[in-house]
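Notes for the one structure printed next.
A protein chain is absent from this complex, but the other protein chains hold their places.
So, chain A:
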Amino acid sequence: MSLLDHPDRLREHVAAFRAARPREDVRARFGASVMALLERRPDAVAVTADLMHATGLARLLPRFADRLINVGIAEQNMTGVAAGLAACGRLPVVCGYAAFTTLRAVEQAKVDCAYNDLKVILAGLGSGLTYGVGGPTHQTYEDVAIMRAIPNMVVVAPADPVELGHALDAAADLPGAAPVYLRLGRGPEHVVTPPGAPFEIGRAIRLAEGRDVCLVAHGAMVMEALLAADLLRAEGIAAEVLNLHTVKPIDRDAILTAAGHVRAMVVVEEHSVIGGLGSAVLEVLERGHAFPVVRIGIEDRYPPTGPTPELREALGLCGPHVARVARDLLR
């Protein structure tokens, strides 16, 4: 019997796979990364809306009290002030929850930052189901769809806390005058990125080679795609894994190259199936692809509340489900 169909063996295998990739806390790494950025870039300023502690920024206070601007619970003003700072040559890093940064202050993201051609880094923690117990007010599965529809907005969803640090630095050093939305988690996540791995905004990272199916993911779902590839290997299926951390500008070449040699594609994202990474991939493939592309994401309804790992599993945002979907596609 195959591993995928043997619950006990599967559970053991998955546990071992996860245990080999220790977890690190997103908030702690975010705070440390912002701190490092403020050390490196004297023009950088952190702006937050009463989330200094929740985003791991409190550690900045002793050293950078003048460059940590806490606007209080006022996200519109947070993004508007950040835009004003950027207009006068500063590099603001807006540190908030994804729900409020992208939805509450979406007009400020569009008009004040993107339309005004201002480099503002909009970091949204707690995206997807990473504030799972918070329920639909805090779960955020519309943000990629919304933010990538804004012209001149760059959208990046790093795979893990290590890549988060790389993405923040890359966003800070990105030439041009586009704001960057960094889609981030909240709690502990498995680390799949080796330290010092190359990272470039707009360039996907091929984490596994395979000619049967291509698994595309970003954020924490990269870990699940790697797990799925591992499970598929036991089935004799070779899966390519693409970490498509940048949703916009999307790496067309990486997608089209994969499309040239695989028989199916599965996109997995901790986001609504409407308008997110899966939609972005399909937009690239809209002409002439002749193989199935399946999107795994959050269906168009409010998910239940619950702890993040269990919630992901319940909604099929996990390696075994991705592997089963891929296997069924190739049958």
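The definition used in the following text is that contacts are C-beta pairs under 8 Å (C-beta built on N, C-alpha and C of every residue); 3 or more make two chains touch, one makes a residue touch a chain; residues count from 1.
Methods note: contacts and distances are computed from a predicted model.
Visitor: Which of "Glycolate oxidase subunit GlcE", "ABC transporter ATP-binding protein", "Transketolase" or "Phosphoribosylformylglycinamidine synthase subunit PurL" is the UniProt protein name of the chain not shown?
Guide: Missing chain, UniProt protein name: "Transketolase".
Visitor: Can you work out which residue in A:R27, A:R90, A:H138 or A:R327 touches the chain that's missing from view?
Guide: Checking each option in A:R27, A:R90, A:H138 or A:R327, the one touching the absent chain turns out to be A:R90.
Visitor: In the whole complex, not just what's shown, which of A:Q76, A:T257 or A:T305 touches the removed chain?
Guide: A:Q76
Visitor: Considering the complete complex, identify which of A:A32, A:A54, A:V111 or A:A197 is in touch with the unshown chain.
Guide: Here the residue in touch with the unshown chain is A:V111.
Visitor: Please output the residues of chain A touching the missing chain, sorted low to high.
Guide: 45, 66-67, 69, 71-72, 74, 76-77, 79-90, 92, 107-108, 111-112, 115-117
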